[in-house]
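A single protein chain has been omitted; all remaining protein chains appear in their positions.
This part shows chain A:
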Amino acid sequence: MSSAATTPPSVDKVDGFSRKSVRKAKQKRSQSSSQFRSQGKPIELTPLPLLKDVPALEQPELFLKKLQQCCTIFDFMDTLSDLKMKEYKRSTLNELVDYVTVSRGYLTEQAYPEVVRMVSHNIFRTLPPSDSNEFDPEEDEPTLEASWPHLQLVYEFFIRFLESQEFQPSIAKKYIDQKFVLQLLELFDSEDPRERDYLKTVLHRIYGKFLGLRAFIRKQINNIFLRFVYETEHFNGVAELLEILGSIINGFALPLKAEHKQFLVKVLIPLHTVRSLSLFHAQLAYCIVQFLEKDPALTEPVIRGLLKFWPKTCSQKEVMFLGELEEILDVIEPTQFVKIQEPLFKQISRCVSSPHFQVAERALYYWNNEYIMSLIEENSAMILPIMFASLYRISKEHWNPAIVALVYNVLKAFMEMNSLLFDELTASYKSERQREKKREKDREELWRKLEDLELKKGVQSDGIIPT
C-alpha cells in the first residue's frame, strides 16, 4: 500500500548531510488516535459513588454504569482540556481494575457486552500515520501514545477480566468474536512498545481461552505476515506476534497438520527476507527451532529455504542467518544433516571467504561447536572437498589476521580428521584451479559463439546482406 508515505520529501531529508543525531534533537513525540475530532465542548461526567460504598446488591448495576462512563474518550493531545474529568475517568478505571480482581459475583451476563463495549471504545482506533517516513526502530524513539494514562488502565482491566476466575468463555464468545480479534490484531502495528506488550498478553489469553478462535487467529496472523513480507515491509508488532506464536507452536500436537507446515515454509521462512529482520530475528529463530524440535523431517525444507533467501549484500543479516543456522544445527539429527550438507557447506564455504570479517568469523566459529564438529567429522569425506578451496585461499590472502588464524585452526582440524584426503586436496589444489579457469574459458567461448549466431540470424532476418 502506497499511501502511507507520500508526503513530499522535505528539504532536510533530501540533504544527505543532515545527521540522524540532528533529527533526533526534536523532543519526544507523542500522538493519539487518528479518529479523534475535538468536539470543542467540555465533557461532563456525573460522578458516581464508589463501588465499595454501595450495598453488594447494587454493585452489579453500578459496575455497568461505570463501564458506560468509561466509554467516553478524551483528547490527550490537548493537555489542558477536561483535566478534572480525565482524572475522574482515570480513578474510575483504577477502581474497576481493583474491582474485577478481588470481587466475586460481579460478572453477570449483562456485564459481558458492556465490558467488551468499553474496551472496544477505548482501544480500537485507527492508528495515526507514522511521523517520519523512514522510521528506523533501532535508531529513532518510538512515538508514544498520548492517551496512555487511560489506555493502560483499560488494558490492565481487560486482562484482569480475562484472567478472572468467574470469567466464562462460553458467554464471552458472543462478544469477543472474529471481528474483535481482527481489530485487536491491527493494533499490534502501534508504535508504542508499552501498548504492544499489553496486546501480547491480551491476545495470548484470548488464544488460550477461546478454542473456537484459534484457527482464525493463526490465519489472520498469517495474513499480517504475508502482507508485511510481500506488500508493505511495515508492521511494528511482528516480534510480539512471533513471541505468541512461539508458545503456540510449542503446543502443537503431533503429527503436525499440513496447515502448520505450510505456515512454516510459506510464511516464517520468507519473513527472513524482510529488511528489518534484526527487530524480530530472535523470536523468529525461536519459532523455527520449535518447529524442528517437533518434527525433524522439516529440517531439509527449512535449511533449503534459508539458503534460497541467503542475504546477498547485507552482512549484518548474514551474521544473523549464520547464528540461526547454528541454532538449527544444534538440534539437527545426523540423518537430516546428511541430506542437506552439500548445499549447506557450499554456502558456509562462501561465508568463510567473505571479505567482511564478521561474517567470516561467525562462520568459522562453527568449528568451536562440539556437536557440529562431530557431524563434520563423520562426513568429512563430503565436506572437506567443499570447504577446502576457500579455506586454503583465505589462509593465504584474507586481509584480517584474526580470520587467517581461525582458518589455520580449521585447516588443522581437517588435517587431523582425514589426513589422507587433506593431502590429496592440497596436492590437487593447483590443477583444480587450472581446470576451473579452463571451464571459465569454455563458457566464454560458448557464449561468444551463441552471440555470433544471434547476430548472423538477426542480420538475415533484417534482410541485410552482410558485406
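Observations on the model:
Basically, contacts are C-beta pairs under 8 Å (C-beta built on N, C-alpha and C of every residue); 3 or more make two chains touch, one makes a residue touch a chain; residues count from 1.
FYI, contacts and distances are computed from a predicted model.
UniProt records the chain missing from this view under the protein name "Protein phosphatase 2, regulatory subunit A, beta b", selected from "Aminotransferase class I/classII large domain-containing protein", "AP-1 complex subunit gamma", "Polyglutamylase complex subunit TTLL1 isoform X1" or "Protein phosphatase 2, regulatory subunit A, beta b". Residue A:182 is the one among A:182, A:215, A:382 or A:427 that touches the chain not shown. Here one chain is not drawn; of A:52, A:275 or A:449, the residue touching it is A:449. Across the entire complex, the residue among A:49, A:129 or A:334 in touch with the chain not shown is A:129.
For chain A, the residues touching the chain absent from view are 1, 3-4, 6-8, 10-12, 14-15, 17-18, 34-37, 126, 128-129, 179, 182, 223, 226-227, 230-231, 266, 270, 308, 346, 443, 446-447, 449-451, 453-454, 457-458, 460-461.
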